[in-house]
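My structure is below; once you've seen it, I'll send some questions.
Take a look at chain A:
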Amino acid sequence: MSGKQFIERLEKRFGDLVARVELEAIDPWIEVEPGGVVELCRYLRDAEDLRFNYCNSICVVDYFEPDAKKAAKTAWSPHLEVVYHLSSIQYKTTLVVKVMLPRWKDGVPGQLPEVPSVSGIWSTADWHEREAYDLSGVWFTGHPNLQRILCPEDWVGYPLRKDYEMPLEYHGIRGR
Partner candidate 1 sequence: MADYFSTWFPEGWDWLGWLLAAIIQAVLLLHVIAVGAVVFIWMERKIAGRIQDRLGPTRTGGKFGWLQTLADGIKLLSKEDLMPRDADPLLFKLAPYISLAASFTAFLALPFASGWVGVRLNIALFFVIAVLGLEVFGVILAGYGSGSKWSLFGGMRQAAQVVSYEVPLGICVVVPVLISGTMDLVTIADQQSGLFSNWLFFHDPFCMLLFWVYFTCGIASVNRAPFDLAEAESELVSGFLTEYSGIRWSLFFMAEYGSMFLVSGLAAILFFGGWNGPIPIFFWVPEGNFTLETLANLVGLGNFLLKAVLGVVVMMWVRWTLPRLRIDQVISMCLKYCVPIAAFCFLGSVLWTALHLPFLNDVMPMQARGDVREGWVQDIDNEMQQLEKRLATEAYELNSAVEGGPQQEAQTSLEEDAADRVALIPTPQPEGAR
Partner candidate 2 sequence: MEMAPTSGIVEIDVRTDEMLVNMGPQHPSTHGVLRLVLRTDGEVVSEATPHIGYLHRCAEKIGENLTPRQWIPYTDRMDYLAGMNMNLGWALAVEKLIDYDLPEKARHLRVIIAELNRIASHLVGMGTYGLDLGSFSPFLYAFRERERILDLLEDACGARLTYSYLTPGGATADLPPGWLQKLTGFLDQFEPVILDYHALLTNNAIFIKRTANIGVMSAEMAIDYGCSGPVLRGSGVDYDLRRDGEERYTSLYAGYAFEVIVEKNGSYPRDHEYPPVPSDAVLGDCWHRFYVRMLEVIQAIDLLRQGIEKYSQATGDWGTPIKLATKLPKGEAYLETECPRGQMGFYIVSDGSGSIPLRARARSSCFCNLSVAPELCRDCLIADVPAIIGSLDIVMGEIDR
């Protein structure tokens, strides 16, 4: 199945939920609306001829430039991308799914952007989403146990955000 056929099929089935398709990139990817991610992922996993049953990685890329001068020159506007790397053990194929999110929900700093959790589809997503929440500050709704995983439970801030500032002090330990 060529990329084009595949895209047509997805668009036919999901309509506007598939927001954007990039077939020319090094790793071709499709963008999906946050609301449709669970539906799409379940379809990708279960469809007989797709079988993306292996979730390699879920990570978040923070498009943000803290320096105002440089920020003016960037080609993108600040946002978060949740990137799902999927592959199929059976057909030895890979696929990248992206979800674009605002950096803060409703533009209020501190309010985490939300995306539905896919931990019900791939069990491995459980820990990956915890890590994404821990380091990049994305709230995965419907996750069974969304807690920090790498950082201590009482850590403040999301280290992989570009505007993250290392705390000066943590439990009496000097931070800088």
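As a selection rule, all candidates are chains of the complex that A comes from, given by their letters.
Note that a contact is a pair of C-beta atoms (placed from the backbone, for glycine too) under 8 Å apart; a residue touches a chain by one contact, two chains touch by 3 or more; residues count from 1.
None of the values given here were measured: they were computed from a predicted structure.
Evaluated over the candidates 1 or 2, chain A touches in this complex the candidate numbered 2.
Per the touch definition, chain A reaches candidate 2 in the complex via residues 25-27, 53-57, 59, 61-63, 70, 73-76, 83, 85, 89, 92, 94, 96, 122-124, 126-128, 131, 135, 148-152, 159-160, 162, 164.
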